[in-house]
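What you see is the complex with one protein chain gone and the rest in place.
For reference, chains read A, B and C in written order, and residue numbers begin at 1 within each chain.
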Amino acid sequence: MSALAVNLLPVLAPLVAAALLAFRGTPRALAMTVAPWLPPLLALPLLLGNSEEVAGLPFVLLDLRLGADPVAAPLTVLCAVAWGLAGWFAATRVHRDRVLFWSGWLVSLAGISLALLAQDVAGFYAGYATLSLASWLLIIHARSDEAWRAGRVYLVMALLGEMAAFAGIAAIVSQAGNVALSELAGSIDLGSGWSWLILAGFGVKMGIVPLHLWLPLAHPVAPVPASAILSGVIVKAGLLGWLRLVPPGSDGADTVGPVLLLLGIGTAFAGVLLGLAQRRIKVVLAYSTISQMGLVLSVYAAMLMAPERAAALLPWLGVMVLHHGLNKASLFLACGCAPGRSRLRGLLVAIPALAISAAPLTTGMLAKTGLKAAFHDAGLAQGWTLVLSLTSTATALLLWHFWRLVRTERGYKTAHPAWLAMVLAGLVVPWAWAVGHGLELHLAAGLWPATWPLAIAALVVGLKSALMPGWTLGLPAGDLVVWLERFFGAANMRVARVAEASLGSLPNLYPVHVRMTRALLWTERKITSLPVAGFLILALGGLLWLVTLLF
Amino acid sequence: MSFDKLLLALVFIPLGTALVAVMLPPARRRWAVLLGSLAWPCFLVPLSIAVAREQTLTLVFGGWSPPLGIGWRLDALALVVLWVHALVGIAALPGAWQRFKPEETESGPFWSLWLILATGVNLATLAADLFNLYVALELTTLAAVALIATDDGIAALSAAMRYLLLAVLGSLMYVLGVGLVYAQTGSLAMHQPGLVELNNVALVLMLTGLMVKAAIFPLHVWLPHAYSNAPGPVAAIMSAVVGKVALVALWRIWFETAVDPPTLLTNLLGLIGAGAIVYGALAAYLQPRLKMVIAYSSISQFGFLLLLLPLACQQAFQGAGFHLLAHGLAKAAMFLAAANIVTVLGSDSIRHLPGLDKRMPLEAFTLALAGVTLIGLPPSGGFTGKWMLLSAAWETGGWFWLVLIVLSGLMSAAYVFRILALTCFHPARRAVHHLHPKPPAITSLAALMLALLAVVIGLYPHPVLDLLGSGVLMDGGVRLQSGVPGAGP
Amino acid sequence: MTSAIFVLVAAAIFGLGVHGLLVSAHIMRKLLALNLMLSALFLLLIVVPASIDGHPDPVPQALVLTGIVIAVSTTAFALALMVRLFRKQGHATIHPDLDPALLGRKHGRRTAPEAEGERAP
Partner (left out) sequence: MIEPWLAQVLPPAVVLVSTLAAIVIFIAGEERQRLRIWVNLVAATLKLILVVWIGLSVLAGNEFLFRFELLPGLELILHADALSILFASLSAVLWLVTTVYAIAYLEHSPNRARFFGFFSLCVSATMGIAMAGNLLTLFIFYELLTLTTWPLVVHNGTPEALAAGRSYLRYTLAGGVVLLTALVWLYGLAGNAVFTPGGFLAPLAAEHATELRIIFAMLIAGFGVKAGLVPLHGWLPKAMVAPAPVSALLHAVAVVKAGAFGIIRTVEDVYGLELVAGLGMRLPLIAVACWTIIIGSLLALREHHLKRRLAYSTVSQVSYIVLGIAVGGLLATSGGMVHLVHQGLMKITLFFCAGIFGLLLGVSKIDQLDGLGRRMPWVSVAFTVAALGMIGLPPIVGFISKWYLASGALAVGMPAVLAVVITSALLNAAYFLPLVGRLWLGPPGSVAAARIEIGRLPRLALVCSALATAFLTVALGLMAAHPLSPLNWVIKIAEGYAP
């Protein structure tokens, strides 16, 4: 197969399937049958394509170029695996509004495929924007009030984010046109303002505090498989945006590194703290995602601070992406399988949970190794490593909270094989990735640093249940959203009033019109009478004469 | 060959035919008049060629030179008026033919009067001295009054009487002025600048008298009723030329005899023109009868012709002359169409207009086309005239006039579109109980042709503009500097 | 001096005529006034040019002759018109409301059919 076909197939196939959905009967049934199995197509470019080769479609969009490159590779793998497994889950578990669900699903898939494979700025943005908008369909799928609200918040934030990113992209394009992504680093001067816009724009998708507001609202209301891909895969499209558009080595990017690092670590802790105050498992998971994305951000920050080491750190970032994506996806899938019903299911929940808490010998530990390597490369002080370990403690606490909540989920839902497959994938794939990329694993050295944070976490849990067993925090999901909604509600009214009053059209001259009409008719009536007419003639003559006399 | 003698045809053919027609039995009368009305315009063709070549044709009778002798003179401006007269006169014939059938009593005097009016107009156009002009204008007025009175209703008779009285008052003022001029200068010639040192009292008297005859606001009071109550063909010819003849005379006196009128007087007359434009348009907008709308629109459009006085340059002259042409054609078309409408609906109240576009599409179309010219939208004759006036205003720095001319388009649009909206788009299809049979299509087509012509001359205005601009103005046009349109100062 | 008297007299007659023309109701009176004005005019035409160079000038006299012809024909025509008007309406005055439709709005009646749409504020 030609490179073009290989690269186009993952993008076009979902779109074709989505188009088939529009035709009732056989085409629609066919589309729904095929839809779950399309994500693995993404593996094609990785497997068949040459990573250097770029397939050009010069007439499409603004000179579209497609190809698989190392930056997108981990996310591509994640997408192929996690999205595929979630699709399997969805194929049997989603019964309501299937056309809506699958259209959102397929278009999102096409979007993310394009974003992953596009090698030019416009193509990437096109894919990303499609993904953003289409995933809204997944969020509002339930069409409950809650879903609508989540959808609204998501949409507002996603659009704001996209527009911020768009502004930054415009800055790129204004300098270099629709440049190939691979040529971006070093060729563009993104004065810090613009890079901040891009970072913030994609940060919305990542859920970096304080841009995370949509995430805890959206993930709980979406159908289970949709939450899984939202939290597991789609959020990471933001990371892709950063890597693509503000690649390590960009001019002006290094100044933002330290700030991002602080933001990342802050997000890691804030996510945990806010998550601890939640009572619903999917919300807790959403906050956990936020927290984890903070960690991912800190790796990215480290790459920015050490651009020369960025290439070496990229596989580590891949490990983190795969690790979190697959494990978080399996945790979400768990939510749809009554995880509290049996021990086996409990185990299937515990494995990914432990992994995310970075327990020893889990993929989490592997990811933490990568993190430390990154921090080391960025030349950060030892204290940062300590902080990093403490995030594990925090995450463990959050997942303990999750675990307790999960144990109460004892519905009659059956377990789904896709769940099991996802858990297994979470166990295997990151390791395989790490080995495949020849990373130094430092297993033995990592054991103790992985263990003590968990021990502290256990201690804290123990102390808490001993000292104040009944004490819980309570915060609404989406925390700040509530106030913002109130504020913007009022502001909206005010803006509306201003808009209404603003220069609608020219003033109404009706009264003047009426008065003029009357005056004119009166005059005309008067001067039509012969004496007045004659007088007018004489008067006008007199006036003219007077004028000649005077001048 | 000398073309001078051809001028005789312009006057004596209609006059002679009129006299012959009186003697003929009623059934033949129409035919004689038809011949006469078609015959004299034929002479315009060679005359136009002559004027284009020689600029001015003069004819002096019997070797008597003015002031005692009678002199005629044909220049570009006169030619334009004559052409309007000829075209409108011919276009009005079918309508008149239809209406004034031999078996109808009122048709008795009509046909002769029709030609006498033509005689008067041609004479007034050709007149080369002030008194001759007076005679011609009187002739025109009397014929016009009589024609209005052919309608024989109280309204028409009253209107005719009022017109007569006011016109005579105007004539008297005019002739008083003429007397003063003669007393002072011993000459009655119009075209001898520098010879005549005009007395201001005389000037004012003549101007005022002519303004009454030309129905310049606020001396227009006879016009709306006279026009709106006259039979359609009469209204058409009156609006197209009868008023214009007086106005052209006013121009001639102003530019050829009054050597250095005070600036303030100039501006005052311009302002009167402005007042006419605005007042006429507003009044037209408020009228409840179609013919009244058209009549008031004439008052408004006449105002433009007065703007020549303050603008006073060659472009302005071309513009005003062209406007005279375009307006004459368009307004006559409207009156002819309105006459047909009255024939069919029995009324011209705008309440009956809705649905007209279905019953009388040609008339509706005529109104629309003529309306376009009146508004001065491009490409139409009205636009060309207005454009020339505008560039004249620009050339002479007359900002006020410029803005006025431009705004006047809007005001015209107000009444034109009001009529059009009612005619074509109003949903109320009021049942008119008894629709009279439609007049023959040729009457509609004649009106339409005029309206089309008014638009088409805007597409190809060169012959007329060249004629008007070839320096022939009135050869005494001492105060009209030449200016090339479009060239910056 | 004498010419000044003539001029003054002419002016006076003319003024009387104008007043009569405009103010009298009966058309006959108006026509009489008109003729009065004409007389004043002719007087003036004869007198004023003569006063310039002392001896009579043939031109104004010719003019006045013509004027008289016109005056006579105008008067005759106006009288005929008056008679017709009288026959139509029973009195020889100009109808004050020439066009009832024009004054239709006087009573606040809306005559235009588009009134409903147009007046909506």
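Quick notes
FYI, contacts are C-beta pairs under 8 Å (C-beta built on N, C-alpha and C of every residue); 3 or more make two chains touch, one makes a residue touch a chain.
Here the structure is a predicted model, which is why all the values come from computation and not from measurement.
The omitted chain makes contact with just one of the residues B:Pro102, B:Pro262, B:Gly346 or B:Pro379: B:Pro379. Within the whole complex, the absent chain has one touching residue among B:Ile253, B:Ala339, B:Leu402 or B:Ala451, and that is B:Leu402. Interface note: of A:Leu30, A:Leu159 or A:Ala421, the residue touching the hidden chain in the full complex is A:Leu159.
Listed for subunit B, the residues touching the missing chain in the whole complex are 357, 361, 365, 372, 375, 377-379, 383-384, 387-388, 390-391, 393-395, 402-403, 406-407, 409-410, 413, 417, 421, 424-427, 458-459, 461-462, 465-466, 469, 484-489.
In the full complex, subunit A touches the omitted chain through residues 22, 58-64, 100, 122, 125-126, 129-130, 133, 140, 143, 155, 159-160, 163-164, 166-167, 169-175, 495-496, 498-500, 502-506.
Please note the rule applied: only the chains that are shown with their structure count from here on.
Here the spacing of subunit B and subunit C, counted between their Cα centres, is 23 Å. Here the CA centre of subunit A is 77 Å from the CA centre of subunit B.
Residues of subunit C found to touch two or more other chains are 18, 21, 94, 98, 102, 105. In subunit B, the positions touching at least two other chains are 162, 165, 169, 224-225, 286. Contact residues of subunit B toward subunit A in the complex are 162, 165-166, 169-170, 173, 200-201, 203-205, 207-208, 211-212, 218-219, 221-222, 224-225, 261-265, 268-269, 272, 279, 282-283, 286. By the touch criterion given at the top, residues 18, 21, 27, 30, 34, 37-38, 41, 44-45, 48-49, 51-52, 57-60, 62-63, 66-67, 70, 73-74, 77-78, 81-82, 84-85, 88-89, 94-95, 98-99, 101-102, 104-105, 111-114 of subunit C touch subunit B in their complex.
Those residues of subunit A that touch subunit B in the shared complex are 516-517, 520-521, 524, 527-528, 530, 532-534, 536-537, 540-541, 543-545, 547-551.
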